[in-house]
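One protein chain is absent from this view; the other protein chains keep their places.
Up next, subunit A:
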Amino acid sequence: MSMALFSSPPLHFPSLSPPKPHLTHKPFLPLPLKKPFFISPKSIDDASSSAAVSIEQEKDEGSNGVLLNSNGSSPAVVAGAPVTETEEVRKFQDARWVGGTWDLKKFEKDGKVHWDSVIDAEVRRRKWLEDNPESSSNEDPVLFDTSIIPWWAWMKRFHLPEAERLNGRAAMIGFFMAYFVDSLTDIGLVDQMGNFFCKTLLFVAVAGVLLIRKNEDLETIKKLLEETTFYDKQWQASWKDETSSSSKDS
């Protein structure tokens, strides 16, 4: 939801209607203004649905021809090209893909480059390449480098929606921890700030929120730890063998 807000220009606001069906089963909300407050926890759960929204929107834009060229609006269009053509060329084609890079002029909007659509275009290109690996060629090298997209564009698109969620979690955990510590030990909030134990708790909470974003993350971290030591074990096998065999001998 929040992502859709960032990735789309305000004039498309009316087209946010798709998420509405989610909310219609809450008829007790009379004021549309209040909606954001009530649905904010829900929108966290619905990260995937909001993504779907933003993609759908892009498609709308493409077909409207507002931002995108009809040629490269979606992978479906490319795949839908005549068979003979795909067989002959088998190369990624897009009107904005010129000389091995995205022609930033074609992404300009109100005199500024619309970086979000550059990211979208590159995502489509990579997706296409993954499905149809392309022969590399020296005559027609790929020059596009993702680092030309400024950091704030990445931040705005990928980090901010996530940051909101993390902030919310950290604040909630912090609040309840302070509450419980206070109720259990009678140390007030101000005193907690100077307490070493409470500082450690704070640190653990922040690290935990950052590392464990989904339930699967726990499993992933465990697997990573195993993976890092696996090779060591394989190498040390011959030394373990020595200690066991020598103890048997002696």
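Just so it is clear, a residue touches a chain if its C-beta (ideal position, glycine included) is under 8 Å from a C-beta of that chain, and two chains touch if they have at least 3 such contacts; residues count from 1.
The rule is simple: contacts and distances are computed from a predicted model.
Student: Look at the options "Protein odr-4 homolog", "PRELI/MSF1 domain-containing protein", "Striatin-3 isoform X1" or "Geranylgeranyl diphosphate reductase, chloroplastic" and return the one that UniProt uses as the protein name of the missing chain.
Tutor: Checked against "Protein odr-4 homolog", "PRELI/MSF1 domain-containing protein", "Striatin-3 isoform X1" or "Geranylgeranyl diphosphate reductase, chloroplastic": the hidden chain maps to "Geranylgeranyl diphosphate reductase, chloroplastic".
Student: Kindly state which of the options A:Lys109, A:Lys127 or A:Lys199 is in contact with the chain not pictured.
Tutor: A:Lys127
Student: Who touches the missing chain here, A:Thr146, A:Asn167, A:Thr185 or A:Thr220?
Tutor: Reading the full complex, the residue touching the unseen chain is A:Thr146.
Student: Can you list where subunit A touches the absent chain?
Tutor: 48, 51-52, 55, 75, 119-120, 122-127, 129-130, 133-139, 141-142, 144-147, 149, 154, 157-158, 227-228, 231-232, 234-235, 237-239, 241-242
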